[in-house]
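What follows is a set of notes on a single structure, which appears directly below.
Left out: one protein chain. Kept in place: all the others.
When the chains are written out, they are named A and B in that same order, and each has its own residue count from 1.
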Amino acid sequence: MKRIALFIAAVVLSAAAFAVEPGERLADANQEARAREVSKALRCVVCQNETIDDSHAELAKDMRLLVRERIKAGDSNEQVLSYMVQRYGDFVLLKPRMTGETLVLWFGPLIVLVLGGFIVARRLRKAQPAAAAPAALSADEARALSELTKNESAKKDSAP
Amino acid sequence: MSSPEISAPPKRWPLVVPLVVVIALIALFGKRLADVEGGDDPRLLPTVLLNTPFPEMDLAALPNRAFGGLATTDLKGEVSLVNVWGSWCVACLAEHPLLVALNKEKTVPIHGIAWRDPPEASLKWLAQHGDPYTRVGQDPRSTAAIALGVTGAPETFVVDAQGVIRYKHIGPITPEVWQTKLAPLIAQLKK
Partner (left out) sequence: MLIELGHFALALALLVALVQGTMPLLGAARGNPAWMAMAEPAAIVQSLLCAFAFAALTHAYIVSDFSVIGVAQNSHTAKPLLYKISGVWGNHEGSMVLWITVLSVFGAAVALFGANLPRTLKARTLAVQGLIGAGFITFILFTSNPFIRLNPAPAQGNGLNPLLQDPGLAFHPPMLYLGYVGFSVAFSFAVAALLEGRVDSAWARWVRPWTLAAWVFLTLGIGLGSWWAYYELGWGGWWFWDPVENASFIPWLTGTALLHSAIVVERREALKSWTILLAIITFSLSLLGTFLVRSGILTSVHAFAADPARGVFVLALLAVAIGGSFTLYAFRAPAVDGGGVFSPISREGGLLINNLLLTTAATTVLLGTLYPLIADALELGKLSVGAPYFNAVFVPLMAPLVILTGIGPLLAWKRGDLAGALQRLKAAAGLAALALIATLALNGVDLINIAAAGGMAIAVWLFAASVTEWLSRVRGQDGLSWQRIVNLPRSAYGMTCAHLGMAVLVAGVTGATAWKEERIESLKPGEHIELAGYRVTFNTARDVRGPNYAALQGEYTVTRDGAAVATMRPEKRNFSQPVQQTTEAAIHTTGISDLYVVIGDMDGAEGAFVTRVYHEPFVPFLWYGVLLMGLGGLVSLSDRRHRIGAARRVSAPTHALPAE
């Protein structure tokens, strides 16, 4: 039931309008550019995975207007974002802040890269002494090679 | 394999790592699935304003209603409900009879925030379906809705006598929700 209710609310709210409309814009181009930047970092809370800058929802439009009001009133970008976070929680930020909860998110890729790199490096290092002694071609390889050189000139390989 | 193997036998434990990751992920999915089925819809956003003072606002009244608009100061001194609604909202209509009935019982004052709704439409709707509200404030540009972190209508806040938000219910209030969640909380807050 709740689900249905929200769905209805969302549909009704998104019935009209567009993303940023001419009337919404601030006269000061610099402030307007900042407003766009802030809007692109904020998630539309009635739609899913859309920025308020892109969203057609009415609530997103009102949030855009609020962002502009606050910027006009002299808030910094960070202050506007904090204002929204105070009301909607971290959920409203599309780029999560670096906190204890998001450490894994932010450093996960690096950890994977380092661990993976470590495994790869070990494999490469271990290989070096063996690779130093050129291996004899197996019968199959020799046959394959002769076939390749017969049919395809020179360069030994081909790839994807 | 007839291939000559490398001298040291490969360690086996790294091969189990992917399996462990997979099992952990499946367990996580399972837990989320159970949560979702238990009613924890991922789209529902719990309020971060819990146990914080009701945000500052002073909303204009609907014309010709007995009580005035809604300001933060009106919420001090008494436990109350604040219901965000709009005449355009189908789900609000679903919970409305319950609000009307509750109002007759006089357990708790119910205030309304008419969200993104022209005053004529709100008034017409209230005339048609009954008016359970003590005070009603207009919120034509979502300033109050955003200040309250509202994502959809209806949403209902329980505010204690000090004007602090104690609970938020998302979606229509059903008799079950009232009996199991809101009524006990209100009774406790009144003590």
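In the analysis below, a contact is a pair of C-beta atoms (placed from the backbone, for glycine too) under 8 Å apart; a residue touches a chain by one contact, two chains touch by 3 or more.
Here the structure is a predicted model, which means the values were calculated and not measured.
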Chain not shown: contacting residue from B:V22, B:A121, B:A161 or B:A187: B:V22
Touching residues on chain B - with respect to the absent chain: 1-6, 9-10, 12, 15-16, 18-19, 22-23, 25-26, 28-33, 35-37, 40, 42-43, 45-46
Touch residues of chain A, complete complex, unshown partner: 3, 16-23, 25, 40-41, 43, 47-51, 54, 89-96, 101-102, 104-106, 108-109, 112-113, 116-117, 120, 123-125, 127-128, 130-131, 133-141, 151-160
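Keep in mind that, in the parts below, only the chains that are shown with their structure count from here on.
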Chain A-facing residues of chain B, complex: 39, 41, 43-46, 48-49, 55, 88-91, 94, 116, 141-143, 145-149, 151-154, 170-172, 174
Sites on chain A touched by chain B in the complex: 1-6, 8-10, 12-13, 45-46, 48, 58-59, 62-63, 65-66, 84-89, 91
